[in-house]
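A protein chain is absent from this complex, but the other protein chains hold their places.
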Amino acid sequence: MIKRVEINYRGIFQKNLGKKIGSDIVIIASGMGRIGFSNGRYSDSPERNGIPCKYFAFVSHDLSEEELEAECGAKLDIDQCDISVVLDDTMIKGVEPWGWHGVRPINEKVQPGGTLLVVTKKSQDELLQFIAKKPYSWKLATYSGDLSFGGLWVFRDDLTHEKTLGAVAGIDPDIIGIEAVEKYLNHKTPKEPARAEAARQAYDEVRKSVRTVKPGEGVEWKHEIPVLPKWFQFMEGAAVPAVKRHFELGPKGQSRNETFKRGTTKNQRPVVRFDLCTKCTLCWLECPDQCFDQTSDGLYDIAFEYCTGCNKCAQACPVNECIVMVDELQFTDDSSPWDAYKANPQKYTEWAEEKKRKGRYIHPMVTGTGLEFVEGELVPFGGKRAGQKT
Amino acid sequence: MATETIVYDKIKGVHKIPLEEFYTSGHRTCQGCESATTMRAFIKVAGPRTVVTGSTGCMYVANTSYMTTPWIVPWMHTQLGAAGSSAIGMAAGLRALKRKGKIKDEPINAIAFCGDLGGGDMGLSGISGALQTDYDLLIIMYDNESAANTDIQATGLSTYGAQTTFTPPGSKHRIMQRRWKKNVAGMLAVGHPTCKYVATACATFPPMDYMNKVRKALAVGGPTFIHTYDPCPKGWDFHPRYSHEIGEFGIKSGLYPLFEVIEGQVVYSYDCRKTAKGRIPVKEFLVAQGRFAHLIPEDIDYIQKRVDEMWEEWEIPGVAPIKGILK
Partner (left out) sequence: MIAEEPKIKNVYEREDLLTGCQAVSQAVRLADVDVIAAYPIRPYTEVMDALSKIIADGELDAEYIIADSEHSQFEIVKHASSVNARAFAGSSGTGWCYGFEALVVTATDRLPVLFLVGNRALDDPGAFGVEHNDAMAVRDMGWLLAWVTTPQEALEHVLIGYRVAEDKRVRMPMALAMDGAFLTHSQHMVKIPTREAVRQFLPPYDLGDGRLHPDNPISIAPQVNEDWVMELRRQNWDAARRARGVIKEAYGEFNAVFGERYSTPFFTEFMTDDADTVLIGLGTVCAPGRTACRRLREKGEKVGFVSLRWFRPFPTIELRESLKRFKAVGVVDRDFAHGSPDDGGILMHEVRSALYPLKNRPAITNIITGLGGRDVSIDDCIRMYEIAQKSKTDDKLDNFVTWIGVRE
């Protein structure tokens, strides 16, 4: 018997968190007399900020370490898993790990009867609006938590780690048991009972949250898995054709790399109030991903398939409330915001304000030192110009 | 002013920056990657009649994911220490083919880029070799102060005191990066009197400064070198939102001197001397990054002292670490 746990996390921001969860599952399982090992998906390395990555933990009650390694190790991704943990709920929109793979469903590796375990403040119904349907039934489980983002050197200790261990125990005690989790945490940090308590709390919460998702429930997945060419079907000398040169004004007027879009890197996206824009060009100029397309009227459309949600445009924009970063799960498609604005400026603006109001982040300079999730002010269409940022 | 001696197509305002991209969307760089902006800007202003080599490093590994590429212009990987030699190879090859009538005789820019590890440490000798030739070539060293692609190891260009995977703070040694940042642009300018243009820059601050420096380098001809300061959200540990601000702080605090050496004459792009613009405290730059979270006030004072020395005591402030004997 093999139990496989996959931990989906955002590169760098959750690198330490993902690895620590994988490691602790193995340590706790070993304490229970089980065999386990843990590794990362090496092709994620070197990780980049925001890129969806994976860590794995494998546990068995009866196999030898070598057999477990033979079954689960020495391969770069797993075929299926018992639990797929999602540490940033925006990854349920799919993940694009590398060129040519396309956007893959977050529950791709969840086996029949397996569980997708998401730390989120969203309802399960909301989540299922984004997750691919499967031909078999599987489970969705959630536990409540804010986005846990840290940096490479300054981590974020917000108990997400402990909660995830408790949640995994809540889903499948054959991987780790909750008593063993508590014992381990209390032993490691005897003066901090809150850690074991957080694990127990998530354990209880998750057990209540488990929902069976029926075959066919979820969304139709539009991205096909590409077939890679055979060895004689591509150029020799390791050369590949360049992106074909093309430029014109307007939405998507710039030619872009079609086989690696990486938009799944973002967990927020810029929402633009075109009516407030002063056409200063700074969003376009600062964008490290060349996502902004100048249009015929001097405004800047955004190619969201390529946007990584880095915030630079919002930071550079000198106008208050003109570009605001908003939670990615508020959006269901990547269509052109400029097109929508031109079609109906007032309706677009109301839509934008609705999005801006609900879920915006305030980031500190050092990522791991805090993160605020706030409601924004409403700036009505046709109202007073928001003015320069102070 | 020495800048007037270069006749070049100056970008006179942000609205005059060419819109077309030649390094386009669809690369695997970090959110808020300033080096990606460095790539984007140089090729934007160099234009499509350019061939580019990229040394091993982030801007190789993260940018190109085989069988895809974000490059619209011809681009080729070169080895870690081979920015200089790859630039020579391209420029020499093209020159020979043009002269011998094997290809059309037209201007083609040859640009090679490298990181601080590849260019400032390993490839220094190759770049020096390139700057001694008479080929038209430009070498851009994007400096994110670490071997960022290997998961952030210190290089000879890492800021004093920075935490990296090779320089972790420990219970016995708080500071493991005890080397002062290598002054590559200054060294190359001082050591290669026939090289007509050496500059330092930052992709986004001051706006257009870097783009115009690339234009100048290409216009002046011969071998040229630009060193860019590229804040790295991953390794420096700040939120990608603030990539621009961190670069600006680095420049305004005097840690990253911005200058050009044009035919032997130093021109400051941002003069940090007390008699000019002055400096913001280095602390503002340091506390905004997780890599300095372990520093104590005395460390910050030390860095401040060294920076003050750079600007107030060096014979050529910010450029050459030689103190005048007559002072």
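First chain written, first letter: the chains are A and B, and each begins at residue 1.
Criterion: contacts are C-beta pairs under 8 Å (C-beta built on N, C-alpha and C of every residue); 3 or more make two chains touch, one makes a residue touch a chain.
Just so we're clear, the structure is a prediction, and the values are computed from it rather than from any experiment.
K.L.:
Can you pull out the displayed chains that the omitted chain is in contact with?
P.N.:
A, B
K.L.:
Which residue among B:11, B:33, B:51 or B:251 touches the omitted chain?
P.N.:
B:51
K.L.:
Specify the residue from the set B:25, B:38 or B:68 that touches the hidden chain.
P.N.:
That would be B:68, which touches the missing chain.
K.L.:
Take the complete complex as the reference. Which residues in subunit A touch the chain that isn't displayed?
P.N.:
Residues touching the hidden chain, for subunit A, are 43, 76, 98-100, 228-232, 234-242, 245.
K.L.:
Contact with the hidden chain only, please: which subunit B residues?
P.N.:
Touching the missing chain: residues 48-51, 53, 60-61, 63-69, 71-79, 81-82, 84-90, 92-97, 99-100, 102-103, 108, 125-126, 128-129, 133.
Following the convention adopted for this analysis, only the chains that are shown with their structure count from here on.
K.L.:
Mind listing the subunit B positions that touch subunit A in their complex?
P.N.:
Interface residues on subunit B, with respect to subunit A: 14-15, 17, 19-34, 36-37, 40, 48, 58, 61-62, 65-75, 148-152, 163, 204, 207, 233-235, 237-245, 288-291, 293.
K.L.:
Which stretch or stretches of subunit A touch subunit B in the complex?
P.N.:
Those in contact with subunit B are residues 11-12, 45-51, 98-100, 151-154, 229, 234, 238, 240-245, 247, 249, 254-262, 265-266, 280-282, 285-286, 288-291, 294, 303, 306, 308-312, 314-316, 363-368.
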